[in-house]
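Excluded from the complex is one protein chain; the other protein chains are retained at their positions.
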Amino acid sequence: MENVKIIDILGADDTELTRISKEGILSLNLEEMHAIMDYFRKAARNPTDVELETLAQTWSEHCVHKTFRGIIEYQEQSTVHGPRSTEKRRTTNDLRRTTIIDNLLKQTVMKATKELDKKWCISVFKDNAGIIEFDRDNAVAFKIETHNHPSALEPYGGAGTGIGGVIRDILGVGLGAKPIMNTDIFCFGFPDLPHEKLPGGVLHPKRICKGVVAGVRDYGNRMGIPTANGAVIFDNGFVCNPLVYCGTVGIMPKDKCFKETKPGDLIVAVGGRTGRDGIHGATFSSVELAKDTEVSAVQIGNPIVEKKATDVILQARDKNLYNAITDCGAGGFSSAVGEMGKDIGARVYLERAPLKYAGLTPWEIWVSEAQERMVLAVPPHKLDEIMAVFKAENVEATVLGEFTNDKKLVLLYKGEKVCELEMDFLHDGVPRFRRKAVWDAPETRPPRLCRGEVSLRRGVGAENPEQILKKILSHPTVASKEWIIRQYDHEVQAGTVLKPLQGKENDGPGDACVIKPLFRSNRGIVISNGINPSYGKLDPYWMAASAIDEALRNNICAGGSLEKCALLDNFCWGSPEKPGQLAGLVRASQACYDMAKAYGTPFISGKDSLNNEYFDQDSGKKISIPPTLLISAISVIPDIGKVVSMDLKSPGNLIYLLGETYDELGGSIYYSVNGLNGGMVPKVNPGKAAVMMKKLQKAIREGIVRSCHDCSEGGLAVAAAEMAFAGGLGAEIQCQRVNVSRPASVGGQATCQSLRNDMILFSESNSRFLAEVKPKNRRKFEKIMNGNKSPLTPLSKGGNGGIYSVIGKVKKDKRFKVYGLNGKLIINADIYELKEAWQKTLRW
Amino acid sequence: MEWMVEICYKPGFFNAQAHAVQKDIEDLGISGVKKVRTAQLYSIEGNIGEPELKLLCGELLADKITQQFRINRSSFIVHRASANSKTEGSTTRWIIEVWYKKGVTDAVADTVIKGAVDLGIKGIDTVKTGFKYEISGGLSSEQVERICRGLLANKVVQEYKIQ
């Protein structure tokens, strides 16, 4: 054959097979190579390079999620803590029972969705994005993707193409949705990392951060999609492997939520041209980074090409000119056409693909990940009309081939057959992984009372709570992200009714973003996120639970709705081949199931990015990221007129703390700024929390909550301070009034001994909110909080499920005052000083 | 015919980009930079003469109020490898050019071709875009290398030349 190479695998031994996979960057393991060998042995021939590449792309971790769908032997060692309410029952010492998990995804995340069986879920886990109902005529789709490896190498291009890719996911979900909002979440190393501590071949975190922000800015802004929500986490675990999550929400008519490719439909490629850029992106993402990683995997996008394609595709959609659509993401045409023709078959003439420049071989055309391309299935009689729509706006479109009904993938190049694979083998032939996971829980000593305080006295004893508060406010994870947010157009499309920057001077940190997608309707969507890798270092179960709680907290306190709220999961992990890492993944997934069930919030879509490791040539070690799960929540609300911002509104109002405070400083920013490790990671009691959230939601809907903010990184003190300086008002907080509880397993109520100001102020216990209420609405608010039951009714009998108390007041003077447990004034700071501490860190 | 076009600010106009670069250099921990100047470079190949090129620069590439342009026959700036830094007293002036590597998407280059056709200029075959930085100050060549690698260019997609 002239244009393709035949790869001799039939005559290859294991060493040779491994070499072929490695040198071709196929990322296929030996078992997979054997499966391929067996297939071709039956066909009595060797594969072409095109066939091998096609299999490698389709079977990549990136595309089929082998780990999540594989078989895992899971073992737990030492003590494991379950949710608080059931802790005693679930705590077992030295548990060595092995559980076989057949398809982790189906057993956890997807299982919750199936069991919850919400009617408003339209399409879950099968398309490019999850789709839920918006109103009678419309649906909303939501998807978040990661683009970590490319962003590590070329932050600007990597982040830009990351956002471009997830936008195409939305454009290619069902029959296409119109993108209405972006959300971006990043994890970087500390921006002030000394240059000499930077491992070889790694870009400095600040440069990565600036490049990523510029990439998102230039792509998102040009696409005309508001980037209205996000988060940035700084931790040196991400120095070598930054995480870049890009998410997009889209809106679509309800009758356009499903696609069906039909035999005879023409395969039409729309948008950008194909070049050598982005070859091997799918397989590349399964390889740990090394100093001289192949660079063609990185590309720079062209947002205007994508904007043009978006404009015409939505027109074609509304004219019903195609039967199916999908995006060219990882794996390029190979994945797009392979997926669309999965059940019927496809025939493609590769030489027809428009190229950026000559010289591409057939396999390069087929797997190139050049940006801004979509593939459509067009019935032949509609071809002329759809081509006219594209041509009218100078969008290039080409008929690449047709969908068949022989269940085969056939590729031709200049008359020569370069690939012929059975669709069944391509999609179902990948051998399933069987992997071991062993959970060896880090020692979670019961919190030694006063440990934090002792350390405080010893290490940073000279500092008073006010200095510590300022230090926490200046921690880059907590600090104001205004420098980033303002670079994004977060108001284009004119529907951002709760903005990311809130308050008197438009600079307070909003919890969630609210979008009103239709000009003539007051219905809205509330988007929020939850992420905390610091907890992941301690226990991925509670990290996942906390992330879910945080995403929901953020959503509810802005006015979201728990009854119509869906979740996305995005796992970024180290190597699943390490039993400890895999066990963490199992635990996090279990938490997803437990929490989703308890809150009644189904997962609708998700993604995993594994192998986030970096081979450091200087130390010869593989460095892995902290296990990180991003949870994103989307809820639909009937009236955006009821949403609430986080800034304090008027002097004299009461400040309520909802929820219970525990001694849970493990993984906290308080420990981080004081250089302390270990401790108890914050837990979640979803039963109680859900009841509390529903009550808060009711109070917000009744319009009696003037402002609301959740307690997350930095705890109660940070939340209260942020509310104060965002509102340009003072506040007075009494530590004595805070409800402090002790975990059920420790037993009983909090003792005086365990009560400490630092714990009350900086513990990051979940499911807590600060709410501002007018004194005249006190009774009304408390009635809602009490529910119909007495506060003493147990939760199982419909009790109030939580505790609330007035912990302070809004003040006219611009001072933030905290009274300690002994009634003495322990913090008395000017709100503008606190704001300055919070703003200065990332004011680049 | 191969042309090199350089677009820079007229004296007296604030160059926000140069300002940002100067700040970023300080962030790298390198002090001593006195002045940064930047220019946009276009390498233009095709059947196009000087009058057409002047039209292109005046009507498309340069802002009529804030910018000025310079046209050079052939891209001698890029290919001249032997040039060195110029020293005036303790201040050294370094000239750095950054270009995209072959095959990397260059959206602006495509737009230049479209914009030229709108002006009736049809002979352009290829356009490449690049940046030129003039950095003055007491910098060593190692420091300039660091600025290039750490800030101005990413070797994954760009190449740079120091003069």
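Just so it is clear, A and B label the chains in written order, and each chain counts residues from 1 on its own.
As a convention for this text, a residue touches a chain if its C-beta (ideal position, glycine included) is under 8 Å from a C-beta of that chain, and two chains touch if they have at least 3 such contacts.
What we mean here is this: contacts and distances are computed from a predicted model.
*Asks:* Would you kindly match the missing chain to its UniProt protein name, picking from "ABC-type multidrug transport system permease subunit", "Acyl-CoA dehydrogenase family protein", "RNA polymerase ECF family sigma subunit" or "Phosphoribosylformylglycinamidine synthase subunit PurQ"?
*Replies:* Matching "ABC-type multidrug transport system permease subunit", "Acyl-CoA dehydrogenase family protein", "RNA polymerase ECF family sigma subunit" or "Phosphoribosylformylglycinamidine synthase subunit PurQ" to the record, the invisible chain is "Phosphoribosylformylglycinamidine synthase subunit PurQ".
*Asks:* For the chain not shown, which residue from A:I304, A:L383 or A:L755 touches it across the whole complex?
*Replies:* A:I304
*Asks:* So which of A:T15, A:N394 or A:N822 would be touching the chain we can't see?
*Replies:* A:N394
*Asks:* Can you say which of A:T404, A:Q502, A:Q697 or A:N766 touches the chain missing from this structure?
*Replies:* Candidates A:T404, A:Q502, A:Q697 or A:N766; residue touching the omitted chain: A:Q502.
*Asks:* Could you please point out the subunit B residues that touch the chain left off the display?
*Replies:* 13-14, 16-17, 19-20, 59-61, 63-66, 107-108, 110-112, 114-115, 118-120
*Asks:* Tell me which stretches of subunit A touch the chain missing from the display.
*Replies:* 217, 221-224, 302-304, 307-308, 392-394, 485-494, 496-497, 499, 501-504, 506, 516, 519, 640-641, 643-645, 647, 649, 706-707
Just so it is clear, only the chains that are shown with their structure count from here on.
*Asks:* If you average the CA atoms of subunit A and of subunit B, how many Å lie between those two points?
*Replies:* 38
*Asks:* Where on subunit B is subunit A touching in the complex?
*Replies:* These residues of subunit B touch subunit A: 24, 27-29, 100, 103-107, 110, 150-151, 154, 156-157.
*Asks:* Flag every residue of subunit A that touches subunit B in the complex, lowest number first.
*Replies:* The contact residues of subunit A facing subunit B are 153-154, 156-157, 195, 203-204, 206-207, 210-211, 275-277, 295-296, 298-305, 356-357, 371.
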